[in-house]
Each structure stands twice: as C-alpha cells, then as structure tokens.
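Structure provided below as structure tokens; questions to follow.
Left out: one protein chain. Kept in place: all the others.
Naming follows writing order (A and B), and every chain is counted from residue 1.
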Amino acid sequence: MKKYLKNTWDALWTIFIGMKVTWKHLFIPSVTIQYPDEHRPIPDRARNRLYVNIDDCIGCMQCQRACPVDCIDIKTVKALPTDELGLTSKGTKKALWVTQFNIDFAKCMYCQLCVFPCPTECITMTKVFEFSEYEREKLLYNFSNLTLSEVKEKEENYAKFMEKKAAEKAAAAKAKAAAEAKAKQESEKKDNDNKPSSEEKDS
Amino acid sequence: MELYDIIFYLIALTVVVSAAIVVGSKNIVRAAYSLLFTFLGVAGIYILLGADFIGVTQLMVYVGGILILLLFGIMLTNKVYSVDIRRENSYIIPSIVIVGIFAAFLIFVMTETNWVTADPTFPNTTVFELGKTLLVHYSIIFEILAIVLLIALIGAATLARNDNKER
Partner (left out) sequence: MYDLLTNLLGNQIVAYVIAASLPLIFVLTFVLFAVLAERKVSAHMQDRLGPMRVGWHGIIQTLADMLKLLQKEDIVPEGADRPLFNLAPLLTFLGTYAAFAAIPFAGIYVGSSTAIGIYYITAVSGLVVAGLLLAGWASDNKYSLYGAMRTAAQIVSYEIPTAIAILTMVMVSGTLSLMKISDMQTAHFWNWWILGGPETGIVKFLLIPFMIITFLIYYISSLAEVNRTPFDLPEAESELVSGYHTEYSGMKFAFFFLAEYANMFAVSAIAVTLFLGGFHSPIGYLGHSLGIDWLIPVEQFFWFAFKGTALVFVQMWLRWTLPRVRVDQLMVICWKYLIPYAVVNLIIVGIITLL
C-alpha cells in the first residue's frame, strides 16, 4: 500500500519535473540555422566547386591527368609565333590557346587532386557548394574564355599556319631536293663531261 | 409538425434499410456496421419522442458497449475472411409462415390497441424522475442487479485467469 502510494506520487512528481524541463526549453533560444538565409561559416580547406583562372592557365593538362575520374576535358591549340598571349601572373610564358576547359561537376568528387599539380596554381577550390541544377548538362562548366568563333579562328589560323609551314617545309624540301638534284646533276655532268650524249641535249 | 415528420421518416428509413443490410449482408463486418446505424436510428427515434435519457443510454450501451465488443470479437477472430455466414434457403416455407403469423399479430396489436397518446409537451428532463425511481423506489432491486453484474464480472475474470504455476 505504501509502495502503491509512493508510485503514484513518484509518477506525478517526475512528470512535473519533466514538464519543468520542457518549459525551460520553451524559452531557450533555438539552435536552428535557417539554412538558405543563414550559413554556417565554411572551413578554409573545405573542398567545394572548382574554379579555374583561365588567364593563368598554360594548358599543360596536368590537372586533367591527375583527375581520377576524368572529369576535366582540356583541348588546346598551339599559338602562332605572332600571337601575343601574355604572361601568367607568375611570369610563365603561355604558348597554348586553351580552346576548351570543361569540368563536369556531375562526375567530380571534389577530391582536390587536380589542384596540387597545377604549375601556375590557377585551378582552385571555392566556397560555393550550392549549385545544383535540374539538368545534368548544366553541371558541365566550361572555363575557357574563347568564343566558338575565336576557337574556330585559332584552329584555322593554326591549321593555316601549319599548312603554310608544311608548304614552306615542302618548298624547302623541294628546294633542297632540287638543290640536291642539281648538285647531283652537276656532279653527274662533271662525270659525263668527257663523253657527251644525245639524251643530254634533249633535256 | 411537418419538420418532425420528415425527420422521423428519415430516421425510420435509416433503421429499416440498415436492418435489412444486417440480415442480408454476407460480410460480417459490414453487417456489424449496419447494426451501428440501426442503433443510431433507434436512439434518434427515442430522442425524437422526448425520451432523451433512454436515447442516449441506447447509444451508450449499444453503440459504445455492445457493438464495440462485437466488432472487437469479430476482428480478433482468426480468419475472418473465411467465415461464411450461413444463408441457406432450406427453411423457406416455415420461416414465411412464422414471419407471416408474427406480422399479422403485430399489425393486429397495432390497430386494435387503444394507444395512450402522451401530452405533446415534452417533459423537460427525464433524468430526475428516473433517478428517483431507480434509487429510491427500486433501490433494492437496483443493488441486487449491480451485485449480479459484479458476480458476472468476477466469474469472467476467474475464467479468463491464467492459472499457470510458473507465472
């Protein structure tokens, strides 16, 4: 009987204590962070979306090789000797047009492995992590600052340059071949000087 | 009063239709729920007649008590789906005869009785008189009934008790 009464009392009393606790918590300022409006500070070394400072990129493709999931896709075109590409901020001379610098963030796993090998430190991690999209294609970022027509132009230029060079080379080769042939001829001529023939006259 | 007539016929319709479903339904749960509406309708008729206490008691005892118990029993029974309510038509002639006699008897009583028509003014509250009757005039019977119920309860509890020594 005594235990019974004590049980009852304990039940009521502990409920009362519990209610006191919750009552106190009712007035404690909440710990909620209203996410899209408020952000928690992002740690300095957090790995988020990549950014490429294309002005500094020398198109060496180190990052592409380092990426374990092959999500970086770089295409370069060699610059013409007449093109003025400028220097990177570190003073390295640029020799390539970076016509395409795609990073597919749908594939990227934010491992940061591409950041370290870059000789000019132009591919870096930013603090942006909210960039979800409705279409997967939109996650394919192109960092190259050349327009399509420019790319075409560069490619054509290069192609022309190469053609020209090839032509020059061919011409040079021809000239050389001609010269060689001439020299040969001349030496042959020397050999044949003593005994003239009818063929020679024709040629 | 016209309104009361309309309400009466609506309630009566509910009672008759749901009672028919109770008898005719093959699904035992559906039958039980039709019974609910029958009870509700009967309670409604009581209340319409000014017997509010009886009406509410009807609700309390039948809907709140018996029906719930019934449903509980049905739903706790194993394999309710396979329970086929027997609806054989083998005793069709005897049943028609009996029902006919009974109906004739009822109609006879209904037409022949000298119905005492009550005062159209409703008694304001029936509870007071009822309580007095139960607890003053018939208090001994009331108490004996209570004891009978108590004995029934104790008996049920004893029967249901698990007499295992281990526990």
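In this text, contacts are C-beta pairs under 8 Å (C-beta built on N, C-alpha and C of every residue); 3 or more make two chains touch, one makes a residue touch a chain.
A quick note: this is a predicted structure, and the numbers were derived from the prediction, not measured.
Chemist: Check the whole complex and report which displayed chains the hidden chain contacts.
Modeler: The omitted chain makes contact with A, B across the full complex.
Chemist: Among A:32, A:82, A:132 or A:147, which one touches the chain that has been omitted from the display?
Modeler: Answer from the full complex: A:32 touches the omitted chain.
Chemist: For the chain left out of this view, which of B:76, B:136 or B:159 touches it?
Modeler: Hidden-chain contact among the options goes to B:76.
Chemist: With respect to the chain omitted from the figure, which of B:10, B:98, B:127 or B:149 is a touching residue?
Modeler: Checking the options B:10, B:98, B:127 or B:149, the one contacting the hidden chain is B:127.
Chemist: At which residues does subunit A meet the chain that is not included here?
Modeler: 7-8, 11-12, 15, 18-19, 21-23, 25-32, 34
Chemist: For subunit B, which residues touch the unseen chain?
Modeler: The missing chain touches subunit B at positions 3, 27, 29-30, 33, 36, 52-53, 56-57, 59-60, 63-65, 67-68, 71-72, 75-76, 124-127.
Criterion: only the chains that are shown with their structure count from here on.
Chemist: Provide the C-alpha centroid distance between subunit A and subunit B, rounded to the nearest whole angstrom.
Modeler: So the centre of subunit A lies 84 Å away from the centre of subunit B.
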